[in-house]
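Note that this complex is displayed minus one protein chain, with the remaining chains in position.
Which chain is which? They are A, B and C, in the order written, and residues in each are numbered from 1.
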Amino acid sequence: MIISIGCDHIVTDLKNHIIEYLEAKGHKIIDNGTYDHIRTHYPIYGKKTADKVASGEADLGIVICGTGVGITTSAAKVKGIRAALVRDITTAKYAKEELNANIIGVGGRICGVGLIENIIDEFLESKYKENFENDKIIEKIDQIVEDDSQVGDEEFFAEFIEKWENGYYPKK
Amino acid sequence: MIISIGCDHIVTDLKNHIIEYLEAKGHKIIDNGTYDHIRTHYPIYGKKTADKVASGEADLGIVICGTGVGITTSAAKVKGIRAALVRDITTAKYAKEELNANIIGVGGRICGVGLIENIIDEFLESKYKENFENDKIIEKIDQIVEDDSQVGDEEFFAEFIEKWENGYYPKK
Amino acid sequence: MKIIIGSDKDGLELKEYVKDCLEKSGYEIVDKTPKGADDFVDSAKSVAQAVVEQEGANGILVDEYGVGSFMVANKIKGAICAVVSEEHSAKMTKDHNNATILALGSGIVGKKLAKEIVDNFVGSEYSGGRHQVRVDMLNKML
Partner (left out) sequence: MKIIIGSDKDGLELKEYVKDCLEKSGYEIVDKTPKGADDFVDSAKSVAQAVVEQEGANGILVDEYGVGSFMVANKIKGAICAVVSEEHSAKMTKDHNNATILALGSGIVGKKLAKEIVDNFVGSEYSGGRHQVRVDMLNKML
C-alpha cells in the first residue's frame, strides 16, 4: 500500500520508527515531515498528509502529534478525508470497517509504541464493509464540505508561516 | 518523597526519563534497575522495588515493563503491597484515595510518556481517604497473605537465574 | 459556561449521565438531541454549528465510538473537536489546541472515566501564545 504519513516536531522519532515498521512490511511511504525536532506547526503536516490521500496519490494516511488531536483535526478538515483519532484497536477497526476512514491519528505522548503498531496494523488490514447503511453515512459525511479548492494548495498556510517568522505570534 | 522504581530491559530509557522527571520535582529515587537493555526478567525488579516499599525504606513505588502486567503482578505478590496497574488517571486517583495503593504500574509500550507523567503525578499527589469502609477493604486485602518471609529476600529468585544462565530455559 | 450537548441513539445513555453531572456542577446545558439524533452526523453537525456560532460555548458529543462525531464536527468551519478516552488529552487539547468540542464513545469509555474526562475538558483553559498560529491555521481550513 502507499501510505502518507506526517507528524509534528514532538514525535518525529516515533514517526521514523513507524516508517521503518511499515517499510519492513512492504508498504511504500510518503513522508510529509516534519523531519527534525525544530518547532513547527501540526496543521502543515496534517494537511500535507491528508492532501495526498484526498488526491489519490496515497491509499491511506497516518498522522501523529503529542495528543493526536491537533494534527488529526487538521487532516479531518480536508475534503474527502474521514480521519479517525484513536487510542484503542476496537475504534480503529470500527472506523475502517464502518466509516471507511482513510486517515488514522494517534497521540505519541498518549499511546505507547506497541499499542500504536497494533492500531496501525488493524487500520491497514481491516476492510470496509460496503452496505447501504455504511454507504449512506459516509455520503452524508462527505457532503458536508463542498469546496475542494484547498486540497493540494501548498501555499494555503503561507500567510501564517510568514507571520510566525516575522514574530507576529509569541514564541511561548 | 522517597520513591522506589524498577523496570525491565524493554523500558529502561523510559524509567530513566521518569527518574529525571521526579528528581526535578525534588523526590529521592531508589533505582532498583534494570540499568541497561540486556535481556533480564521483570519479577526481579518488581520484587526489589516492592520490597523497599513493604519494608518502609521507600514511601511509594513505580514499576514499568512493556504492558506493565508482568512487573506489576510481581510487585503485587509482595506482602504489604497494594499494586495498581493503570492506563488512565481516574484509576490512579481511585487506587490511591480509596485503596491506599503503594505501587503504581504502567505499560511503557501501552501508554505514552505524557500520560504516564500525569498518572504518576496523580498517584503521588492524591491522599488516602481514611474511613471505615476503605480501612476495612484494605485490611481484607492485606490479610490474604500472612507470611512475610519473602520480603527483602534477595536470593529468592537465585535458583531461576542460575537455571537461566545454565541454559535450562530456551532463549526464544 | 454554556455547554451544548448532543448524541445519537447509541450515545443517549452516556450523554444523559454526562448532562446530569454537568448540571450538578452548575453548568448551563443546551441539549440539542433530547431523544438522540437518528445518526451521529446529525448530532455532531448541529452541536458543532451551535458551538461555532456562540462565543465561549463548549460542546460535548457522544456516539458509540466517538470517532464518527469527531470526523463530522471537524468538517464544520471554526470547529475544533477532540475525541478522547483519557484525562490528559482532555486537558491538553483545551490548553494547546483550543478545542471547544469533546467527543466520547459510549462503547469505549465507562462512566467514571467519562466524568473525569469531561471535568478535565470543561475545567481547562486555552493558553494561547505560540499555539495561536496553529489554531489560526485550523480555522482557515474548509
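The definition used in the following text is that a residue touches a chain if its C-beta (ideal position, glycine included) is under 8 Å from a C-beta of that chain, and two chains touch if they have at least 3 such contacts.
No experiment lies behind these values; they were computed from the predicted model shown.
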| item | value |
| --- | --- |
| Chains in view touching the one left out | A, B, C |
| Option from C:5, C:18, C:109 or C:135 whose C-beta touches the chain left out | C:109 |
| Residue ranges of chain A at the interface with the undisplayed chain | 87-91, 93-94, 114-115, 118 |
| Residues in chain C touching the chain absent from view | 64-65, 105-113 |
| Touch residues of chain B, complete complex, unshown partner | 39, 41-44, 47, 66-70, 72-74, 76-79, 82-88, 90-91, 94-95, 99, 101, 107, 109-110, 137, 140-141, 144-145, 147, 150, 156-157, 160, 163-164, 169-172 |
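Going forward, only the chains that are shown with their structure count from here on.
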| item | value |
| --- | --- |
| Chain contact graph, described as a line, ring, star, complete graph or other shape | complete |
| Chain A and chain C: spacing of chain centres that average the CA atoms, whole Å | 20 |
| Multi-partner residues of chain B (each touching 2 or more other chains) | 114-115 |
| Of all residues in chain C, the ones touching two or more other chains | 86, 88-89, 92 |
